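With one protein chain held back, the other chains of the complex are shown just where they sit.
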Amino acid sequence: MRRVYLDHGATTPVRKEVIEAMMQVHSEVFGNPSSIHSFGRPARKLIEEAREKVAQAIGADPKEIIFTGSGTEADNIAIIGGARANQKKGKHLITTVVEHHAVLDAFKSLEKEGFEVTYLSVDGEGAVSVEEFQNALRDDTILVSVMHANNEVGTIQPVEEIGKICRERKILFHTDAVQTVGKVPVNVKEINCDFLALSGHKIYGPKGIGALYMRRGVRVQPLYHGGGQERKLRPGTENVANIVGLGVAIEHAVAEMPAESARLEKLRDRLIEGVLGSIEETRLNGPRTKRLPHNANISIEYIEGEALILSMDMKGMAVSSGSACTSGSLDPSHVLMAMGLTHTTAHGSLRMTLGHSTTDEDVDYVITELKPIVDKLRAMSPVWERFQKGLPIH
Amino acid sequence: MRRVYLDHGATTPVRKEVIEAMMQVHSEVFGNPSSIHSFGRPARKLIEEAREKVAQAIGADPKEIIFTGSGTEADNIAIIGGARANQKKGKHLITTVVEHHAVLDAFKSLEKEGFEVTYLSVDGEGAVSVEEFQNALRDDTILVSVMHANNEVGTIQPVEEIGKICRERKILFHTDAVQTVGKVPVNVKEINCDFLALSGHKIYGPKGIGALYMRRGVRVQPLYHGGGQERKLRPGTENVANIVGLGVAIEHAVAEMPAESARLEKLRDRLIEGVLGSIEETRLNGPRTKRLPHNANISIEYIEGEALILSMDMKGMAVSSGSACTSGSLDPSHVLMAMGLTHTTAHGSLRMTLGHSTTDEDVDYVITELKPIVDKLRAMSPVWERFQKGLPIH
Amino acid sequence: MYTDKVLDHFTNPRNVGEIEDASGVGEVGNMKCGDIMKMYLKINDETNVIEDVTFKTFGCGAAIATSSMSTEMIKGKSIDEALNLTNRAIADALDGLPPVKMHCSVLAEEALKAALLDYQKKSGKNLGLNEDDFEDWDEE
Partner (left out) sequence: MYTDKVLDHFTNPRNVGEIEDASGVGEVGNMKCGDIMKMYLKINDETNVIEDVTFKTFGCGAAIATSSMSTEMIKGKSIDEALNLTNRAIADALDGLPPVKMHCSVLAEEALKAALLDYQKKSGKNLGLNEDDFEDWDEE
């Protein structure tokens, strides 16, 4: 059976060059980077080389890069660490309703500490409005976090404008760029951000490594305590192999971006058109153009997402859904609900995220195989029955 | 030139079986463990298998194991998370003056939050006294942390007794077992602990992975927020490869422990005797017997540790020191100072930690090569001059 | 995540469909939770035997599998036997469900009881079912 991996938004395979580089570290450069002897020094050097690569990829200075254990950690250090370090200046924070849980839950925890958070709404395509953002600003606003692009529907946010306003008002601005690095240009100077989070496993690097860009001069309160590693913000012996892996991964990701993103965009468009054209009662979620080049998010009405994923999986297609059951919770995607979708439409959403391995044949395969699956699930669905009989959908 | 790695206490090489297992994960099981499709499910399975191995190694239930990004993280979650979750019951905490910075700095940060911390002293061999511990207990004591064995001088602490008293009084007990797993038997039931921290890179596993044992029923407040991974205590996409690596490493470490520890103990004793016998004005730090089997910590009076490390490094010997300059701070090891050593003696300390690769020839090499190095540094030392002239050492 | 039995019932669900002249029909769940189950029963009024049973389900893999399994478990059985079917028995018959999916088995039990309640109303027989019971159904 053909296997078609269309879940690159969840994680990517580790590229060959990355695996090779990491293997070499594991077998040859095992020293502790904090050791001053000849086993430790090469490890330190590898870390600093990787730091340069990450800095270069996003237009930063190596001194501004802190390696973390994940994108989640980078988000948390920026948001919680940044808010706590600046709470004397004010207690108001701004973010959006469509952030990843790594951001959203960090803000929720800050609310418990006495911070006030404004959650910006989004329009039907998942985009925040700069105007609403401006209206939300207060004299005591100290930190703003708006993701660069959304992980579910791929909407790219106006971070440059928001960043510019924050800079003018000396408000810290964080952006979660976990989904954009290697997909669209990411430059900390253009975004005008003080913090930026990225993650290795979304760009063909290893899992368990992320990086936080922290602009020179910005201070945060550490969340973990211990050794002096990573400017005391991420104490603990460094994950040298994964740091090296991230360096190699980001270097490749940025280099290949122009060609690869154009290639994926074409495939994505064909996929979207193919599915919308062949299956009735489907709709694209998120914007048609201002979206991540590799993201297709489609609602297939009257069937439920997990059932769809499982059925597709049995035909070799790996996809994800913004639906309830995948996460073990009963709520449909907070992103889709924030965009104004009904529960029915949100539950039936299907996210297909393309990547290196995706070919024209993969797209054809999905277009061909999806329809019979949908037909089968709809034949089983009491909601589809209602729809066909013209009865109200509750 | 012969290369002799005697810094296994800082970090260990990654064993072949671990590298192979991790490589296989990187190249074959790249899915996100949270994905329900056929790319994600095998990753989840690998994590749960590794969890069983870790649990088994320390006498715990798999449900009681949380994978973290390092030993430091495990320490922080237990101490900060445990204290915060229980602050309604009391604000008093107890630890020791000889803990690793991952523990000590976590307590320092809790002091800033309003907790009161008692730091137990140690005797001349680095051991805490159960009696002093009992006297320190208060009605509002909620959490105690005593390391299983010290990373610098190898002193094994009476954790079982302390744990028993804590259990009786329903006080949470954490132990940092980063240095003991795979060296001496570690069993959470015998230690009577509620938390236990361990780390991959001290047992021939990868860097950037640790585990926290958290006894069934115990609750902590998370430090990072985001996805639901690792019971919401370590959110972020799991480092599957490193988790698998830790599983393989700990399984081997525990299996080979009886034979390997006996072997290392013999080598260590020969090393200690050789150095003490051939170089005047030297002393063993820490206990002669109740110490980690692979740890030799020796003070070589009247010379400074970093100079010693560098000189030994130039002859291929990788060791570490509890002296000032290695850490970029000017303070000599807090552990040695707590044991009552003078600054002179503390600055001249040398830690040699043996491991898999250590052979009889290595030990001979160190015994032969160390003396001329010490002679040269002493010839340069104004303090040695004072000593020889019978002048007071300030 | 799912046992082979769950996957089997999900992939090849038994007794999917409607029964034109059903003796009782029950529908439970709602769109918010993302699970709706509808069950159709054909009951022999004389023997009280469930001669046919079908379902339609909007929901996740577990929802579909528990629906399918529950129809298999009551087909050809008496009303009394059906009334004794618990959600745990359904889950057990599927070799277990992940904890977060146990509510699906509850839903399947509910759908069956709702269909029997409908039959109670239509047939005038007293099966001991009470409309109110459906409000505070025990979702474990």
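We call the chains A, B and C, going by the order they appear; numbering starts again at 1 in every chain.
We adopt the following convention: a contact is a pair of C-beta atoms (placed from the backbone, for glycine too) under 8 Å apart; a residue touches a chain by one contact, two chains touch by 3 or more.
Everything numeric here is computed off the predicted structure, so don't read it as measured data.
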- Query: Which displayed chains make contact with the chain that has been left out?
  - Reply: A, B
- Of the residues listed, A:I36, A:V153, A:A177 or A:L292, which one is in contact with the missing chain? A:I36
- If you put the missing chain back, which residues of chain A would it touch? 36, 41, 44
- For the chain that got dropped from the picture, name the residues of chain B it touches. 302-307, 310-311, 314, 323-325, 328-330, 332, 342-344, 347, 379-385, 393-394
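Note that only the chains that are shown with their structure count from here on.
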- Message: With centres defined as the mean C-alpha position, give me the chain A-chain C separation in Å.
- Response: 40
- Task: Report, in whole Å, the distance between the mean C-alpha point of chain A and the mean C-alpha point of chain B.
- Result: 35
- Task: Express in whole angstrom the distance between the two chain centres, defined as the mean CA positions of chain B and chain C.
- Result: 56
- Item | Multi-partner residues of chain A (each touching 2 or more other chains) | 306, 310, 328
- Item | Touching two or more other chains - residue numbers and ranges from chain C | none
